[in-house]
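Here the complex is missing one protein chain, while the rest keep their positions.
For clarity, chains are labelled A and B in written order, and residue numbers in each chain start from 1.
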Amino acid sequence: MVGKDCVAIACDLRLGLQALTVSNNFPKIFQYGDNVFLGLTGLATDLSTVSDLFRYKVNMYRLREERNIAPKTFANLVSSSLYEKRFGPYFVSPVVAGLDPKTSKPFICGFDSIGCIDFAADFIVSGTATDQLYGMCESLWEPNLAPEDLFETISQALMSAVDRDALSGWGAHVYIIEKDKVTKRLLKGRQD
Amino acid sequence: MADRYSFSLTTFSPSGKLVQIEYALNAVNQGVTALGIKATNGIVLATEKKSSSPLADPSSLSKISLITPNIGMVYSGMGPDYRVLVDKARKVSHTGYKRIYNEYPPTRILVQDVARVMQEATQSGGVRPYGVSLLIAGWDEGILPEEDEEKEAEEGAGGDEKKKPSGKTGGILKGGPMLYQVDPSGSYFPWKATAIGKSATTAKTFLEKRYTEGLELEDAVHIALLTLKETIEGEMNGETIEIGIVGPPADHLLGVEGVEGARGPRFRKLTPQEIEDYLTNL
Partner (left out) sequence: MAMFSQNPLMNGPNYSFGDAPKIGAPEGAREHRFDPYTDNGGSTLAIAGADFAIMAGDTRLTSGYSINSRHHPKVFKIGGTTADQHDATIVLSVVGFAADGEALKERLDSICKMYRYRHGKPMNVKACAQRLSTILYQKRFFPYYAYAILGGLDEEGKGAVYSYDPVGSYEREQCRAGGAAASLIMPFLDNQVNFKNQYVPGSGEGHALQERERRPLSRNEVEILVKDAFDGAVERHIEVGDGLQMMVITSNGVEEILLPLKKD
């Protein structure tokens, strides 16, 4: 979710096999630099494969280019990596959020499982609570939210959305990304 | 047979030299001189287009090539080898970078990729080293936040920025013009100004005298032509000289107008007419 000179990314903590809850502390957000974040939903085994793959790719990029990867570059890397598996895709729908290191402009985008990028100026949602999140974000989000307001907006949107989805919930992680600061907060949610 | 027993032709001599590479360098040193000068706001690459016969049509001959919109190169040595390298450089800049990151490689990355191609020819079976040296010129976007650029230049990651605060050109952090030479061995060097080919030594001595810090692109073109004049064998005109520049985005080469955020290529070749204009002011 985009704010004024800041972005936020949040995830719930549930891991389940259909209706069976397997874990209630399973974060889905990964950091790939000072201000590049990847959120992953989908098949858990692909989540760890994909997150590790990008850890490797981003580390190689950093060594080769002697610089951190920019969110937009990372997004294109995600896209091309997913499309490489066009006919045997990873079952994930990633979300990228970050601040451009040069301009400090917020950047967010989402992908389908084969890498088609959805650039958005406001918010990106993904996962089993997609419908609920769209409804929440569309009605709660407004342009130019300050970091604290953005935190409140994304938290309320996520918590209310997952409460109406049986397959999501069990608390949340919220990252607020500002120019020289990243704030991570843990939210307690309904434990059912 | 060949695919089962293909021994490398480039093997060490007892004294520790790879003579095949030295021979390749000899080929380079017989080639037509090419030179490059880095300015604060751009780079100039220049060379002579020498035709073996007065019947040859020089307008169809081209020694300076565009690799990406912001990177171009010139060579000294064997023309056919150069064309293979141009093809490979263009290809690797897409397969190895643009298709992955949806942006063109920074100059150093492209130089490394080309250098790898050349190095592999010194260690693979059944091949000979490339008989060319390259000058690769490009413009990189920096990665530092705009407002931090000045500050970081002083503080620096390792403090070595402090020693050269005037270093306005190039560098991964700040971006700007970058000029590299790549040799048949696969080694590469960043330069402020250099020359390769037959009269490289003469040209470099001349450049050492003429080069100053804080050079502007227009001055660099001027110096390039003066240097070329020292070494050139034939007549100097728009048809016999080839110049490529890295400068401000050439939006007129974009082909379209009104596309927001679209930037023209920074690397472009000067037309014979533009070269003539510079020559009359020499």
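As a working rule, a residue touches a chain if its C-beta (ideal position, glycine included) is under 8 Å from a C-beta of that chain, and two chains touch if they have at least 3 such contacts.
These figures come from a predicted structure and were not determined experimentally.
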{"item": "Neighbouring displayed chains - absent chain, whole complex", "value": "A"}
{"item": "Omitted-chain contact residue, chosen from A:9, A:159 or A:174", "value": "A:159"}
{"item": "Residue of A:66, A:118 or A:131 touching the missing chain in the full complex", "value": "A:131"}
{"item": "Positions on chain A where the hidden chain makes contact", "value": "128, 130-132, 134-136, 138-140, 155-156, 159-161, 163-167, 188"}
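In this text, only the chains that are shown with their structure count from here on.
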{"item": "Geometric centre distance via CA averages, chain B-chain A, whole Å", "value": "41"}
{"item": "Chain A contact footprint on chain B (complex, rising order)", "value": "99-103, 106, 109, 112, 141-146, 172-173"}
{"item": "Contact footprint of chain B on chain A as seen in their complex", "value": "64-68, 70, 73, 76-77, 79-81, 101-104"}
